[in-house]
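Quick one: structure below, then a few questions.
Heads up, one of the protein chains got dropped from this complex, but the rest are sitting where they should.
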Amino acid sequence: MKAFNDLADFSTDEIRELIALADRLDAHPEPDALKGKVLSLLFLSPSLRTLASFQAAMTRLGGGSFVISPEMSIHGIESRPGIVMDGAAAEHIREAIPVIASYGDAIGIRAFAERKNLEHDMAEVEFHSMTELIDTPYINMESAMNHPCQSLADWKTLDDFAIPANDGKFVLSWAYHPMALPLAVPAATLHMAAHRGMDVTVLRPEGFELPDPLMKKAAAAADAAGGSITETDDRTAAMQDAHVIYAKSWSSTRHYGDRLADQKLREELLDWCVDEPWFDNAKDDCRFMHCLPVRRGVVVADSILDGPRSVVIPEARNRMLAQMAVLHQMLGGSR
Amino acid sequence: MKAFNDLADFSTDEIRELIALADRLDAHPEPDALKGKVLSLLFLSPSLRTLASFQAAMTRLGGGSFVISPEMSIHGIESRPGIVMDGAAAEHIREAIPVIASYGDAIGIRAFAERKNLEHDMAEVEFHSMTELIDTPYINMESAMNHPCQSLADWKTLDDFAIPANDGKFVLSWAYHPMALPLAVPAATLHMAAHRGMDVTVLRPEGFELPDPLMKKAAAAADAAGGSITETDDRTAAMQDAHVIYAKSWSSTRHYGDRLADQKLREELLDWCVDEPWFDNAKDDCRFMHCLPVRRGVVVADSILDGPRSVVIPEARNRMLAQMAVLHQMLGGSR
Partner (left out) sequence: MKAFNDLADFSTDEIRELIALADRLDAHPEPDALKGKVLSLLFLSPSLRTLASFQAAMTRLGGGSFVISPEMSIHGIESRPGIVMDGAAAEHIREAIPVIASYGDAIGIRAFAERKNLEHDMAEVEFHSMTELIDTPYINMESAMNHPCQSLADWKTLDDFAIPANDGKFVLSWAYHPMALPLAVPAATLHMAAHRGMDVTVLRPEGFELPDPLMKKAAAAADAAGGSITETDDRTAAMQDAHVIYAKSWSSTRHYGDRLADQKLREELLDWCVDEPWFDNAKDDCRFMHCLPVRRGVVVADSILDGPRSVVIPEARNRMLAQMAVLHQMLGGSR
């Protein structure tokens, strides 16, 4: 495996193999699998779960990792091409990326979207400009529009809780949040559930439609896997017979990059906080998922998070297990 | 071992066994003992020795660790229960703790006292509210009123320098410091010396009495172990025939949580800086201990710290060895 950049690049069988490997490594640790191997971790955006789970994953497989973030370099890292560097930044990404990659057997990179222009972010301009500098195997630890490690962990979580693939109803719901957040998780989650063959409903208020290319790509994946994609702002219809609701806030796509217009739209939507009444017509054991971090009382009520519907803690632990499987395949632990 | 939370939870024999294990691991390294095991390290308060010594300890036993502090999460970690999270913090301790714990085989947590209300801090409300969220074995890396790793290292240091247990005189002395510091180290140290069976004198100015429940708990431990507890503000009486003085500054308990009143009391006490005259009637080879960091020329004179009485460097190294013993027992290195 040369790159783990998009779960859509992997077939259902390949994904099932990764999840089986994750389960095996959980049940039967292999502390010599990646002995002496190094994972370089570059965080151009903040992190808690990703930071912790990748370090833990490498240790469990007998290797190690190191973490670099921009504030560790002198005065930050410049990324604009062709610039005369007479300002604050003393280092350019064109040196930093190949050098950091050269110390590892693989590199993980996290870089959130700029959130100025939707087409620019959809094209993953920044992320590609970095990965094209290196031959080292790399892992997308969340880019402008993707988060494949989260999606692999989420697929495994759906399996762990015996949520059906075909004929399973998956609701991806927008939720209120005081800030305009990236589209990476909803984009990746939409495709993951479609790829798994589920009947996916995107529940969001007007102005927060997911971009058309994402919807079309997901619809094609759903078609191929025997599932479906629908989109609505009708909560009751969306939640009807749902097996799982995956809550996540994201930016307005109608006003992408326009914070004030986004803010104005969103401040009317404070009731988009997932709470028990949402589940009235869902399956009795309908589950609640979220990638974390989550704002209590804002995105979701405490009673849901602390109650039996919530699977957010095992979902977060699956990040580590999913990444162990990816690292094991990528770095030659499977022999 | 499911928790290492309070040295008082362990019998003298159990403590001696831990110290023997620490000595054995120092003499005969076991770099495979915790192969592939992970220690999660959560620092809600700053650290140098604890941060370094736990990471080194895990490496020496063949495992690894990762470090999380609040600034690594987006906008910090909220800890108030039931709050609507529409402010800065994007993550609540109720998710952060179980997730971080889930990546490790054990978790170490450091969280200093709030220092607003003494009863609140004595009850370890914050620390308990975190550890009750998890089933993972945990280590107290300094809570509001405890620091068991420091105390285990200190007990070992007393042994290493052949300071008698029964009939050994231990002076725990308040010292001047420009700020009102937590009670965790004096509380833990008082009980440790009592538990070891020493004759303990708490030497402190008026207004800095250690809380009554701590004194009573220590007196009971001293009784059981054949030692004693006394308290005084008379330096000459306290130091008479002392084998060791353990210096530490702490908040005024009379004005706990009231910085101005504490400040007013403390600014009359600049002569509480341990210096050679303090040792006039002590044992000739009376030792000087301190948990570090220590302010030179404020808490203790340079000549004492740099002279033969001081054991602060081996005392700090014992942190690593003591923690190796705890981790070895907790994580199954002993087979």
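Observations, loosely collected:
Just so it is clear, A and B label the chains in written order, and each chain counts residues from 1 on its own.
The definition used in the following text is that contacts are C-beta pairs under 8 Å (C-beta built on N, C-alpha and C of every residue); 3 or more make two chains touch, one makes a residue touch a chain.
This is a predicted model, so every value here is computed, not measured.
Which of B:D212, B:D234 or B:D306 touches the hidden chain is settled by the complete complex: it is B:D306. The chain that is not drawn here is touched, among residues A:I68, A:I109 or A:M215, by A:I68.
From the set B:P31, B:G87 or B:P277, the residue in touch with the chain omitted from the display is B:P31, counting the whole complex. Summary of contacts with the chain left out: across A:D86, A:E132, A:D271 or A:D284, the touching residue is A:D86. Within chain A, the residues in touch with the undisplayed chain are 35-38, 40, 63-66, 68, 72-74, 78, 82-86, 90-92, 94-96, 98-100, 102-104.
Contact between chain B and the unshown chain involves residues 29-32, 46-49, 51-53, 55-56, 58-62, 64, 178, 292-298, 302, 305-306, 312-314, 316-317, 320.
By our rule, only the chains that are shown with their structure count from here on.
With centres defined as mean CA coordinates, chain B is found 40 Å away from chain A.
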